[in-house]
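Written out below as structure tokens is the structure these notes cover.
All protein chains of the complex are present and in place, except for one that has been dropped.
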């Protein structure tokens, strides 16, 4: 990090110098001072000097920072309209290629088809803090993306460049603990997206005890800014509820007594890097790291939320999703409409019998139009090669979890020997790998589907509207 | 660096695991074990799993390392022939674009025109030490480049990717001194390209004294491997000869007594990164760094070799370069054919009077077909915005310098306030900025050109064969 | 710090091993297991093996940690009674010395006079965390010191050894800022003794802004434990009130705009190191450090509390301190008995006129029986060579400051060129160096003393009971 900041200082100094030159003295530079952003971008694309290029880049990004919301939209629009490929050069390159299939002609075609803004973004990246500013620029772009299809093309350019700049080879994994600098820790508090950290005292409870770990990925040009981090609990069994992990009064153990590492929270930190995936890599590195340090660890599991479950279940209950539930099941599920249902023992027990088989179905057979699991967290872990290990009824009684998932949490199991096979089962055959216990729950709901109509008591509650489940819903 | 090696360990571990999976058990992986390199490359391009992808990448690079010279040529040939763009997809994309000028169509065209090997190289880069191996692969490619034009296209892909991976924002500047780890210092010895370092004792003399500095650029994925480094002497005047700088018995001064920083050796370390320029940036950063640490420094100059001078002069003497020298001049220059000419005082003085004006011409008016200075070191510094400050007759009496440049060395001056203007003068008007003293030397030779025929004594020695100097030689 | 913890691990490992040997197997070691603390201490003094010595030391310190309050007193008593010098050896050494004045005889006498517990403490210090435990042991000793004069001798031994172990040459100065590890920052919160830090947010306000600094001394064997730290505000003028420094809404400035560094809080962290002085050294190092980094800094001042002032003034008002105040002055000072006096504008202005001259007297002429300034903070800064620069009426309106000092704060000025002279003026002539403004206040009170009886209005309020002020109170 000292190096990073040293480097930033250097860039700043060179840039300031260049800027001074740029905006003082000669006619050219007076022109620059008056120029609008589009002109400056054109100047940057045609500049050849080092210092003047960096100065222009810094000037453009500074002006961008100062734009109001409308100005920012105009800027994005300009990037889209004015900095695509040069149409006439592209036409020429196409013409040449039609008669000349040489490598040189292909290269020329490839270059002519490249939007000019790719080079523009590359040059903006040379400004001090350029990378960080461009990440914020994309964050804004993503927020506006649904306003205009035009932004899809723009985002494709950002994605292409970020994929290269944030190549996994450039990321460094660092442990985060109670001896980590406070300026980084405050970002852990800020970015925690799964189980909120309410205070420094709570942060301390997650980092300082001997049976807690945390790891984050960093990038050399975003020093002191974690990209993604994972919080880990070391335990003697696979926990069923987040309260067991986070409870202040829980029994602490020594790290070498632990048999199980529980990944109970994974948070992406930079909105502007959405879709540039690091998380899967993070988990695998952390598994490797923990295995080496703590040979006693045998199980690597998550304790994960199910953010899409309640929404899906609402659709099912409204018969809007191709499943028909039995009357009995619907009646039981109606208990969920009481905001305090989870606290009522009898009701909760009843709900569990209906909810878990439906949850098994949610994970194992439901699919997005693209054929992927419908739950976003499931997509992440299953796509990573994990196995769906256990459904935990009322694993999280916080209002957020009750609202999103009726309190459901699940464990995904990372077994290094099976990761590749699991991943390929999903990628190639669309099959979700799950434990026998979870599959068994599905067969309970299958019973219902087949036998139907509730006459078999609480186990039989699901009716299939049409038999070609999935097939009809592509 | 610990982080870097930690990271490499991690990659290695994950890769080993993936590899074990890849080459044991399932049918697929048995196929991989038997597959040839082309098949493996195709598998890598179509792979979707993290570990299996890294394993494939590592397998391919390991096999590549084991190839003999012929096998390596075949591999490059294969990359060229089999991993260009998919012709039919490209044709389709062109067809679409002709009727549909939408962004989506342009993106599709751009992607279709991208050689498939770009993605292949990106994926190979994920292997542990992938970047370092690909740098070696390009080194081999460059060595073979003149064998086949096919390699130009291949090199364009490497250059494009390296430009992104070795983005200046990722480089870190580190001082190299006598407290630098020995494993890095031994590379400084190895890579020094200008004034050889014969032993650790000599290295110590260049690094340890208070009036010596050295800086290098490093890249996070090539830890412990400098990319380029510069050696600096802190002095009280601008040196005329390299012996003044390197002499063992020279008087040492305190750093804060120095007024002048002399960049007397700049060496690129990685052949495989040729053309990916860092050096100009290095010098500017070092200037900034030194200015901050040592406010007493007023002058930033080089003491540089002139590697192309003797070759050029030989052509001139053979009247093969459009200049006609006077008889007197030719006779004087004939003294150079005695290998010991530099030691003979009278002769040397005579030579100096003829040689320096010719050298001024070499720098100031001679141009490559592209209109750039003919001397490669001059191209670098002048392109950087430096000014040609002084010609030093017999500045280096080593056999190498006598042979390459008849002992000539020059000082380039880096004056931060003029860098942009100097750079633009060259880039836009083709004008080499030089000190009055150097320009004055040129007018001496100009005198000769105009007056001709030696009747004006030793100052008049150059005759122009045709008056459209430069114009006729494009 | 990694090294420190690595080292502690090592010690722990060797010690554990030694301990296992010590308490298993042979008859000796069974004896140890049953032995009481005194026996173990005797065993430690006579042990010669490395591992067994460390094991014994660790065993003793562990048992000491487990003692209850009474046990701890008994332990200290035992150290005092049983581990003084060996009386018979000392007598012999004295006898020898009376006839033999050789160096050898002196050495023998010196050694015989050394309490055996000095060697015992040295050996206890070899245990892992031995130093930290002994610092806690002395903390307990100091807390008990008034119970028994016996402890004075014991404390002399601790002081002698700590003086050597905490030699300033072993201390390292480290900046504390918002990128400091949280485990150290939480100790800054805990140990701040002057202006309480109520939360991490408040800590951030003291460390993160560009115009704030903090520095601490650390010792290699108390890693992560600051010994003393100082908080610094960078300002454009010398502040009169702590609210100006700590106010959340204050205007922040850039560090290089500052002309003045204000040391507004100095806290010792380790009770067990009381009397082992580092603070004076800390301030001088920090002054040097800041001067180098920020050449714009011209003034180095404190904004300091006056913890002994209210107690002294109470004695004066009770006529118990040799001064007789005028009726008018006493009446004005009676306003202080209203707890809300500071908020009442008229009253406060009246009080100021009486209070400040008395404060000047408190600093300039009052002395302890040993002839030193009566205020402990004044003793520290004046002894350090600072000058008393300004008295700030109601500089701190917090309840604590109102109660201890009627809200008075003062600025001490550190002027590097005068430090030695100031220090020597105090040390050799007992003279407190103060600014003319402060001295002038004193002459106001002197007027009162001479003219007497209040007839000169508000300036005349002090009457001297006897004219040999100070002389009679030794």
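Order as written gives the chain letters A, B and C; numbering starts at 1 within each chain.
In this text, a residue touches a chain if its C-beta (ideal position, glycine included) is under 8 Å from a C-beta of that chain, and two chains touch if they have at least 3 such contacts.
A quick note: this is a predicted structure, and the numbers were derived from the prediction, not measured.
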Interface partners of the hidden chain - shown chains only, full complex considered: B, C
Contacting the left-out chain in the complete assembly, out of C:136, C:187, C:284 or C:367: C:284
Contacting the left-out chain in the complete assembly, out of C:113, C:294, C:310 or C:374: C:113
Residue in contact with the excluded chain [from C:82, C:168, C:190 or C:400]: C:168
Residue, one of C:221, C:361 or C:406, that touches the chain absent here: C:221
Chain not shown: contacting residue from C:89, C:122 or C:274: C:122
For subunit C, residues in touch with the removed chain: 3-4, 6-7, 10-11, 13-14, 17-18, 21-22, 26, 48-52, 80, 84-85, 87, 90, 94, 97-98, 101, 103-104, 106-107, 109-110, 113-115, 122, 125-126, 130-131, 149-150, 152-153, 156, 161, 164-165, 167-174, 220-221, 280-281, 284-285, 288-289, 292, 384-385, 416-417, 419-421, 423-424, 427
Missing-partner contacts on subunit B, residue numbers: 1, 178-186, 199-200, 204, 207-208, 224
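Just so we're on the same page, only the chains that are shown with their structure count from here on.
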Category of the chain touch graph - line, ring, star, complete, other: line
Inter-centroid spacing, subunit B versus subunit A (mean Cα positions, whole Å): 41
Cα-centroid distance, subunit A relative to subunit C, in whole angstrom: 52
Separation of mean Cα positions, subunit C and subunit B [Å, integer]: 61
Two or more partner chains touched - positions in subunit A: none
